[in-house]
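Have a look at the structure below before the remarks.
The complex appears here without one of its protein chains, the remainder shown in place.
Right, subunit A next:
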Amino acid sequence: MSARLTTQSVTVRFHGLTALEDVSISLDQGEILGLLGPNGAGKTTLVNVLSGFTRPSGGTVKVNEIDLTRARPDVLARRGIVRTFQSVRLFQRMTVRENVQVPVFAHHAGSVEGEQAAQRALEFVGLAEESDRIAGSLPYTQERLVGIARALALEPKFLMLDEPAAGMNDVEGAQLVELIARIPAQYGCGVLLIEHNMPVVMAVCERLHVLRGGRTLASGPREEIRRNPDVIESYLGGH
């Protein structure tokens, strides 16, 4: 059965500041949902809630009917909810392969399956040839790909990519689009893509969710969002 990750009216307050208010999203296995919004709109906070790094002040996180609102990150990762980090922070002195293996083995995969999963993820992002290189010697773009491989090696049901195209040029961005578009077919997972780079988002997401000031501004199919006057005014206007 295909699973669905949902948040229901999630609210997050830090010391009286409201970072998220009443945000409900849903992500199906096999689809790519774009999460848009200006800086400070609450995108990363939402990912933190979904991956267990932040406990919401209100609302629920569920996979199908299973409530995972208060689950810890490692529990969520074992249930197939996995994320990448905006700052990739590879272990510079370890090889590319080891970087991908660390999370796999930390989540109790057996040795053989773990190594195979890491290998598949490296092949998928096109870094199989580089797997014995020391991560500190990789160019920036490839570092980000290792970050994605690190998450994919856990064979997630739901993958959250936090600004994977940050700092990439147009060519690299286009290659990344092509890669992300292949993830659902290859891994059968749902992808939540947080991204500032509009061409990337528009190329790869059929459905978009737009946040502003911690609230949902709009949510729907790509074409509808593209024409939404609120979105154009607050976010797309400059583009």
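The rule is simple: a contact is a pair of C-beta atoms (placed from the backbone, for glycine too) under 8 Å apart; a residue touches a chain by one contact, two chains touch by 3 or more; residues count from 1.
We take it that contacts and distances are computed from a predicted model.
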| item | value |
| --- | --- |
| Undisplayed chain, where the name is taken from the UniProt record, one of "Aspartyl/glutamyl-tRNA(Asn/Gln) amidotransferase subunit B", "Phosphoribosylformylglycinamidine synthase subunit PurL", "Branched-chain amino acid transport system permease protein" or "Energy-coupling factor transporter transmembrane protein EcfT" | "Branched-chain amino acid transport system permease protein" |
| Chain not shown: contacting residue from A:Val63, A:Ala77 or A:Ala121 | A:Ala77 |
| Subunit A residues that touch the omitted chain in the full complex | 53, 73-74, 77, 85, 89, 91-94, 98, 101-103, 105-107, 111, 150 |
